[in-house]
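With one protein chain held back, the other chains of the complex are shown just where they sit.
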Amino acid sequence: MNTVITVVDLVGTFAFAISGATVGVRNRLDLFGVLVLSFAAAAAGGITRDVLIGATPPVALANWHYLAVSCVAGVVTFYRYADIKRLRNPVRVFDAVGLALFAVIGTLKALEHGLGPVAAILLGMLSGIGGGIVRDVLVARTPVVFQSDLYAIAAMLGAIVVVVGKALDLPPVPVMLASATLCFGLRYMAIRYDWHLPVAPHRDG
Amino acid sequence: MNTVITVVDLVGTFAFAISGATVGVRNRLDLFGVLVLSFAAAAAGGITRDVLIGATPPVALANWHYLAVSCVAGVVTFYRYADIKRLRNPVRVFDAVGLALFAVIGTLKALEHGLGPVAAILLGMLSGIGGGIVRDVLVARTPVVFQSDLYAIAAMLGAIVVVVGKALDLPPVPVMLASATLCFGLRYMAIRYDWHLPVAPHRDG
Partner (left out) sequence: MNTVITVVDLVGTFAFAISGATVGVRNRLDLFGVLVLSFAAAAAGGITRDVLIGATPPVALANWHYLAVSCVAGVVTFYRYADIKRLRNPVRVFDAVGLALFAVIGTLKALEHGLGPVAAILLGMLSGIGGGIVRDVLVARTPVVFQSDLYAIAAMLGAIVVVVGKALDLPPVPVMLASATLCFGLRYMAIRYDWHLPVAPHRDG
């Protein structure tokens, strides 16, 4: 089980890092800027979660695998941007896998550190979407997660399943699988059928 | 006294959250994005303060009331934006109430955690203005608090009164009232008479 989680974690990190590197290349950053965006997209959600629950140093700093995987993703995207663009759909699927895993792990970690159910759901979401928010803030654009595709809702539903499973004392492995499947499935459907949340009907004119 | 503070705290949180939601609606965010901006505007100042003084998990995460109040404010603003716009002036008054209370409470908390007077003043200000800064950064605009209306100065003066009162060992309740009144009063006058700080005279041309 642990090996599976580690592999999925690194795959998710890689996919998130590619999303960061892609934004960096599009914004004409230099190689260093692209690597920073790779690492920020992959790790900022987990780092923020760890700082908020007082678990310092954050695991994404203490364990160098995250940085190494992010840098590989960044370098590949930097030099092979055309190929990465062509692989956009598989990358989005891996990204959804990463989202599901990060949300599940983040929620569990928050519960283990004694946070309440509402805070654990928030921190699970943040683990999944925080990297994308920091990535977008660093290139001065409104985070796409605020405007699109049920991305955050998928993470939230995954986190809720984990919290409910814990509250009902259900066995953890099936709960984690159900949570990750729900999160991944909703995100996948949102990509495939272009589902969105509503935008406010009122305007300034 | 404590009941009064709790009520005022939630009123301030509500007003801050409305400011976040308003910015979100204007920037065409979806419902989730609007709720994030509501919570960020209401809670980011206090969360940052708590992280900086090492008081994790931050009270705005540990206590779900802040999230609940923020979400109510966000949903109302999302669906009734025209009404919220019409109520702009009362909202600004409640916002000034929140600013005063957050600055006072933030300064006290920093002093209780052993920070020196200068750091306590900074953290008191940050408690009041941090939410607005994060709100604006999240939609990629320069924070309005850097450009307007003595907002930060009001928070700073309130924080200074608290620190001086503590240094002189004055009774806490009158000091808190004086501090909050000064902060609120200055902010109110700045709104009413359009007071500003100077902008630098030199330009790049």
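Each chain gets a letter, A and B, in the order it is written, and its residues are counted from 1.
Just so we're on the same page, a contact is a pair of C-beta atoms (placed from the backbone, for glycine too) under 8 Å apart; a residue touches a chain by one contact, two chains touch by 3 or more.
Quantities reported herein were computed from a predicted structural model and do not represent experimental measurements.
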| item | value |
| --- | --- |
| Absent-chain contact - pick from B:Val8, B:Leu37, B:Ile84 or B:Leu122 | B:Leu122 |
| Contact partner of the left-out chain, one of B:Leu10, B:Val59 or B:Val137 | B:Val137 |
| Residue among A:Val91, A:Leu123, A:Val137 or A:Leu182 touching the omitted chain | A:Val137 |
| Missing-partner contacts on chain A, residue numbers | 24-34, 36-37, 47, 51, 54, 56-58, 61-62, 64, 67, 78-79, 81-82, 85, 137-140 |
| Touch residues of chain B, complete complex, unshown partner | 51-54, 113, 115-116, 118-119, 122-123, 133, 137, 140-143, 145-148, 152-153, 196-202, 204 |
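Everything below uses one rule, namely that only the chains that are shown with their structure count from here on.
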| item | value |
| --- | --- |
| Rounded Å distance, chain A centre to chain B centre (Cα mean) | 29 |
